[in-house]
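Excluded from the complex is one protein chain; the other protein chains are retained at their positions.
Then we have subunit A:
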Amino acid sequence: MAEALSKKEFSQELNNPECAVCLQPCVHPAQLPCGHIFCYLCVKGFANQNKRCAMCRQEIPIDFIEQPRLLQIPQPLEYSETEGFDGGYQWFYEGRNGWWQYDERTSKELENSYKNGDKTIELLIAGFLYVVDFENMLQLRRNDPSRRRQIKRDVSTIVKKGIAGIRTNSSLESQAVLSSSPTNEENSPLPITPSNTPQSPTSGRESPNQQNDLEATIESIQNLRIDTGDSIQNTKY
């Protein structure tokens, strides 16, 4: 296990350029329009602050954080399931209508500190200093403790909004897969096996509102029609 990790870290060194902000291999490398590459969360940090590239000061588009240009797709459900601590646990923080998984680096720090029996840990995330309180499972902003979120350690396969503020397809896919059939796999870039499909009934809460629920359902029905015209007549009509 330890060997596998170090091997993975080694390949990360090779594939990810060093981020000029955190001085570590980029986590979720994001490329700004000027071409400079940083960790997604590092961009978020300085985009919030002065809205300019840390290297060349070119302005960052307002919607970049919402729609970043990522050089790697965040780990799909299938992959992250085999990762995780103690055979598949991950760290999550509360978002609106669902949970975000922490980025890999922060997760590791949380897990180490948690295993260490620490009561709290301080983390610099996207330019803000946070205190994580393991006794109450809360994340508080150091200079504004009213900004707090619940956190949890849970199996990596739970339905989630995405990783570190990056929406992952897996959450959309899992919705679609839930309501349709394996045909959906043809549309997804990374095939996922049915065993990865979260079957918990809470998945409906994942979408921000009912409108999206409806859209997702309509979409999956359309997929059904296109892909399995025959079976629809048997099952649906």
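The rule is short, and it goes like this: a contact is a pair of C-beta atoms (placed from the backbone, for glycine too) under 8 Å apart; a residue touches a chain by one contact, two chains touch by 3 or more; residues count from 1.
Going forward, contacts and distances are computed from a predicted model.
**Q** Given that one chain of this complex has been left out, which of "UBC core domain-containing protein", "small monomeric GTPase", "tRNA (guanine-N(7)-)-methyltransferase non-catalytic subunit" or "Phospholipid:diacylglycerol acyltransferase 2" is its protein name according to UniProt?
**A** Missing chain, per its UniProt entry: "UBC core domain-containing protein".
**Q** Determine which one of A:Phe46, A:Tyr114 or A:Phe134 touches the chain that has been left out.
**A** A:Phe46
**Q** Return the single residue from A:Leu70, A:Leu129 or A:Val155 that touches the missing chain.
**A** Touches the omitted chain: A:Leu129.
**Q** Residues of subunit A in contact with the chain that isn't shown?
**A** Residue positions of subunit A that touch the missing chain: 20-24, 42, 45-46, 49, 52, 54-55, 57, 121-122, 124, 127-129, 142-143.
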